[in-house]
Structures are given as C-alpha cells and as structure tokens.
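With one protein chain withheld, the remaining protein chains of the complex are depicted in position.
== chain A ==
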C-alpha cells in the first residue's frame, strides 16, 4: 500500500510543477482529488487511507479539518486549503503543508468539501491512531473508548505502535488489553491470534465474550453430497432429528432453489379454486371440499387431467434430502481458531456462572432486606401484640409521602433524607397511636374484627392519598452519593441504594433487639405480651404499653416507607403492593420472633429471585409460584420457621 502510494506520488511529482519534497500533503490531496470532490462514502476510502498512512505530521490536522468541513478547494487552480472567513466575502487561506497563511480568496473562487456523516465516521476512525498518541491523556482515553465500543481491524497496527511511549500506566493497561482483544478478533497472523485467544482464559469481562462469541458464529449450510473438506464444521445435522425436522430441512433446500417446492394446503386450495368448473372441481362438488381428503382427491384428479403439477411425496422428499448434507459451519474458516475460542469460552463460562450466582445472591439479599424492612413493623404489631393491621401498608405509604413532601420543602437531597427519616417516624408513630386509641383498643379480643376495621382504614387512607397527591407516581430522589453501583467486575454489581437499604435493615434489627432486650419499655412489652393481667398486677400499665408498642411498629413502617420510596416510585398503592409479601414474611418466619421474620424475609427474597432466575421471562409467574410454595410450606411448618413453644405460643 505504502509503496504503491509512494510510486504514484513520484509519478505525480513528475507531472506537476510543485516539488514533492515541499508539499507532500497537497500532493496526496491532489492525487485523490476526484474522489474527494465526489465525496461519496463508497469511494472515499483510498483518500483517507493515503492520508492516514502517510506518516506526515500534518496528516492529523488535515483529517480534523476535513471532519470539521473546513477544507476548501480553490477553483482557479484546484489547490486545497483550509479557509477561515475574513472580512466581507473573502476567506483567509492556510496552506496545509507549511501551516502558513496563503493569502485570501473570494468566496466565489472557493468550493467547500462537505463530507457526509458516513465519511465523517470513517475520518473519525482514521483519526483514532493519531488520538492514541495524543499528548493529552483525556484524548487518548476517549480514543480508546471509541475503539472499545467499535473494534476496528485497521486500528490494531496503530494501537500496537502506540504502546511504546505510553507513559500513563492505567492507559497502558487498557491499551494492552485492547491489543489482546483486537488480536484475538482480527489478527491475520493465526498463531498470534490463537495465542491471544488462549491468553484470555478466565477473563470474565463482557468485552472478552463480545470478542469471542462472534468468532463462533455459525450458519446453516447445505452441501450437495458429502460435507466439503475445507468447511470448518461446528455440528453436522441429520434431517429428521429433534433439532432439525424434515420439514425445516426441506424448506431450506427450497429456499436455496435446489428442489421444487412442497405442496402445502394453501397451494392446493388456490389450485382448486382456480379450477372450479360449474360448481365442481374435477367432478367433485365444491360443497364437498371441506375436508383435506376430498381436496387431495380433487387435486389428484386434476393432476391426472394434466391441469396442475403433481406435488412431491414423502418418499420423494426423503430421497431428495438423502442427496444433501446439512451442517452448521463456522463463519471463521480456521478450525484452530474456533477450537481455541471454544475452549476459552468454556473456561470463562464456569467463572461467569459463579459470578452470576454471586450477583443473584446479592440481588436476593437486597430484596430480602426490603421485605424485612416492610415486615419488621408488622412483626412488632402482629408478632408481638397479635394485632393484624391491614393498614400497615398504608403506614408505609404515609412514610414515603412524608419523604416526598420533605423533599419538596428542602431541596438538598441529603439534608431532606436526614430530616425525612425522623419526620416519617414521627408522623406514622402519631398515626399508629391514633389508630390504636380510636379503633384497635376496642377490638383486642376479636382478631377478625381488627382485620375488618383496619381494612376500612386502609381503603380510606389509600383514597385520601389519591385525593391529596393524585394518582401519578411521585419521585423520591436519593442523594447523589447514593447514585451508581458498586461493581466488583462486569457481572457482579450492586447499586449503592440497595446497600443502603441492606444497612438500614441491619440497623433496624439491632434497634429492635436493643429495645426489646435492653430497655425498660421492651421488658414491659414482653411482660404484657406474655400475660396482660399479671403484668397489670405488677404495676405496668398495659394500655400505655400497647399504645406505645403499636406506635413503635407504625413508626418503623414509616421509615421503611422512606427507604422503599427511594427504591421504587411513591404511589398510593405503594403499601398495598408490599402488604401480602409482608404478611407472608411474618407468617413464614414464625409469629412473635424477630429472627423468624429475618429468616422469613431471607427465604422469600431468595426464593423469589431463584424463581425469577429459573424463569426469567416472567416475573409475574414468579410471584404466583412463590405463593404456591408458601402455601405448601405452611403445610409442613404451620407455625413458621421459628415457632414459639409453650405458653407464649397461645392459640
């Protein structure tokens, strides 16, 4: 290529007046002036190629000017310049070779070269090799990024060249990795390519798989007789096997034009319709043609009369198929390369599997912590007090809306979240105490009645939220330091917000344990739970304890609402979406024990993610299967994972 260009250059140098030593850039431009002026994406390649591979220091400037639509041709003598608008209609010209001003020209004497977007793309690729050596590290990084996104075989040589002299160790590592990937994908030198592929073993990066998978692309190919020896066969296919039915094989032959088409029902039908004579086809009345057998008979009669072509029979199909062989053939011709790629991918897939399992585990853990957060308030009111609060979901919703309102008043997201958490606790604590005083207190001995009354409250609160905030989802934005995700590698990553929710869940567990086991209030709560009258005799006021316990459960629901609101949108149905899962969590875990709730949430979270993983197309079905599983689970442990024993279990 280079020699060819140089030869032409010399020839041109002889022909034109200008000296080749002085104006090499102008020479290259002149040499390709036809295609440059034509400016078509299909033909422009040699001009860009010549410029990019000229090795001249000015080449980059030219290409950039070209990309910026800043190359003009002077019509009077056909020379190319950079032109910048000067006063009036005149332009200041700049010579590409010297970089010096070359006088001015009138606009009428100039014609702009306007590359279209396709050409600009090609120019961008050509510029990459210059950018790779650019003194500014930011430019080098962006060039690498564009190469990583759109690997280009042409870039391999300049990229290799740019390794030497790379000062920044981080960029050097990226370059080396990219060289390996490009070598594996494009290097014409086969041993080097195989070595590069083998070198990628155990690398779980997405880019590695994106490089290796195209090497193993196959296509279905038909061979007359046996399979050609030079074909790089991935898999031989036998017509009639499960993966490759006879019909598909024959259709493939038809599509390639190797055999006549099969007679399908539609062809028969239209043939019959075309041959209706006096309300009958070949003597069979049209009204009788409502079965396939009658149609086949009529068609056979037409064949005998010579009106239509006979169809091909099953036996003939088998004979035809026997003449051909079918195989999936690698697009890549070299077997050694595909073998290496396959081996490497296999070694990667084990590691990818492990990494995916870890990622799934993290997902499940974060889902579990959300369920735990939603259920922990319920674990207090339902588990400790035995009160079913169907409006619990609405308390969660109330907390989320408190967070939303706070964010409207305090624009700083970090500050507003810090204010919203105690505020949500206060609001829902008050709501819970009110609920307990007005309604639940009167129904302590009648659990089913409590369910009904709190249902009524839940309906009313949901509608109230709709009336105040409307039906559309309200955003509750997380502070910016919670944006983004913690990525361990390309597969295992978890967003910071999920980590925050996980931490919050752990904090609540600790808080709950502390209150119940270490404070006077916790002691009184446990006493009232175990034996209300005896506790009353000991000087504990059971009414007050119940009120505060219910308030505590409600307040925690409010804080959970803020956390859930950060992760999902705030709507009036937010609580209702979690209520069934929350009850399931408490019931599965075992009533009256916080560890049970923890186990229940973990089990449900992992179960749901596991089912979603097994059936990824359908997350709705996952919930169905999970509920069915829970119903069956309750058969074996009716009192949950951790069942209370003895008197406390009650009945």
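In the analysis below, a residue touches a chain if its C-beta (ideal position, glycine included) is under 8 Å from a C-beta of that chain, and two chains touch if they have at least 3 such contacts; residues count from 1.
As a working rule, contacts and distances are computed from a predicted model.
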Have a look at "Amino acid/amide ABC transporter membrane protein 2 (HAAT family)", "ATP synthase subunit b", "4Fe-4S dicluster domain-containing protein" or "Ubiquinol oxidase subunit 2" and point out the UniProt protein name belonging to the hidden chain. "Amino acid/amide ABC transporter membrane protein 2 (HAAT family)"
Check each of A:138, A:229, A:243 or A:448 against the chain that is not shown and name the one that touches it. A:448
Out of A:145, A:273 or A:503, the sole contact with the unshown chain comes from A:273
Residue among A:102, A:286 or A:643 that touches the chain left out of view: A:286
Since one chain isn't shown, list which residues of chain A touch it in the complete complex. 269, 272-273, 276, 286-287, 289-292, 295, 388, 439, 442-443, 445-449, 451-453, 455-464, 466-467, 576, 580, 583-584, 587, 618, 620-621, 623-624, 627-628, 630-632, 634-635, 638
